[in-house]
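Written below as structure tokens is the structure these notes are about.
Moving on to chain A:
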Amino acid sequence: MKYQSQAVAKPYFIAAIGLFLGQILFGLIMGLQYVVGDYLFPAIPFNVARMVHTNLLIVWLLFGFMGAAYYLIPEESERELYSPKLALAMFWIFLVAGAATILGYLLVPYATLAEMTGNDILATMGREFLEQPLPTKVGIVIVALAMLFNLSMTVLKGRKTAINLVMLLGLWGLAIFFLFSFYNPANLVKDKFYWWWVVHLWVEGVWELIMGAMLAFVLIKVTGVDREVIEKWLYIIIAMALISGLIGTGHHYYWIGTPEYWQWWGSVFSAMEPIPFFMMTLFAFNMVNRRRREHPNQAAVLWALGTGVMAFLGAGVWGFLHTLAPVNFYTHGSQITAAHGHMAFYGAYAMVVLTMISYTMPILRGREANSRKAQVMEMWAFWLMTIAMVFITLFLTAAGILQIWLQRIAAEPMGFMAAQDQVALFYWMREITGLVFFTGLTLYIVSFFVKGEEARAS
Partner candidate 1 sequence: MSSAFTKSAARNIFYGGAVFFFLLLVGLSFDTMQTLPKRDNRENLNESAIRGKHIWETRNCIGCHTLLGEGAYFAPELGNVYTRRGPDFIKAWIQSQPTGVPGRRQMPNFNLTDAQLDDLVEFFKYTAGIDTAKWPPNIEG
Partner candidate 2 sequence: MKLATALWVFLLILTALTTQAAVVAAGFLVPFVLVTTYIKGQVVIDHFMGLRHATSRLRWIVPAWLLVVIGGIAYTFTLS
């Protein structure tokens, strides 16, 4: 650790991992509810479990991004963080607000929660991924603005590198596009149209900047490749991401009442969206092949390479599979979407945060890398989680294909629930694979507590 204030990243990362664990537990509950419909009913109905599952995902990734920013920006700017105290205060505010929100979901009926939290003043709740009560949404904005102030001041006074500028731009974009979550017109088509300005412009837009910056940062550190080379490729990759991804928003505008020309625009541009992910994979492997040093933290190198591959598979390939309008006509709103969502979120965003944690945590704990023993365990966790996610995706894809066939294509189309019964086998297999993922995650957490002799550069 070059600067004392980078230490504020540590609680952020610990919280991220804790919430990640919660997310997976609720994922397992939902997976079981898919096949044992009345499991935990009425204590935790499916919609509550799902809200917790997706909201925890978003919140832990945000914790990860923030932690990464607090670590990376001082180091890139070559100065201490503008205000470590503010960063720490925001951590506690965000954690308490996040925990209170999740408890609210679990303990209070959603309609009551809405009433209690002023949803009648400004109705923003009850839309997918944006279920948070108004005070939580406002809290997210405040935390984000305080963080951006803190980070922007740091960068303004320090060295400006491509990496910290791109990271900062991504975080600013994240905050700005989140403002669309406060716009909820009664007109459902408009509601959905601008809802995507949060959701799509996050995950297929500004988050890719954050991801690119984090990956570039770790690659510079673990490979020792010249910053100039890494930074110009970073710019080209994120340029491609936005060139394809901004109009690529159109792939959500096929069937929600928007004009039909979006079928052309959305198909053409989103067909290009795999390109930046493919470049990112090539980029990661090339930089590691051209490394000028053997970094003792081999686990972090593995995570970095894994991010490239899995982001390409999940976001690129599985996205492309159903992005063309004639295909999407059949796959829209089926388990295919769920399959893509799982591998894309894991491959792109979960893994890049874990890459960052893997690289920084040993340093934050006062060593360059973990012991060989701990690293081996972390790599086992990597493979268990990653392979499990590949199979979760494959099973959901199979479920989706069968569902579409039975419900939407067959000569005698089946009703929704009848079709669900037919694909139950795949849901069972997904749930079992989910347990493997959970095992991997447990191993990952255990690896933090494994001692042993510190690994040295070879």
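Quick note on selection: all candidates are chains of the complex that A comes from, given by their letters.
Please note the rule applied: a contact is a pair of C-beta atoms (placed from the backbone, for glycine too) under 8 Å apart; a residue touches a chain by one contact, two chains touch by 3 or more; residues count from 1.
The model shown is predicted, which means the values in this text are computed figures rather than measured ones.
Asker: Touching chain A in this complex, which is it: 1 or 2?
Answerer: Considering all copies, chain A is touched by candidate 1.
Asker: For a test of understanding, state which residues of chain A touch candidate 1 in their complex under the given definition.
Answerer: 30, 33-34, 36-38, 41-42, 45-48, 50-51, 110-111, 114-115, 119, 123, 125-128, 131, 162, 184, 186-190, 192-193, 228, 231-233, 235-236, 238-239, 242-243, 246-247, 249-250, 253-260, 262-263, 265, 329-330, 332-335, 337-338, 407-409, 413-417, 419-420
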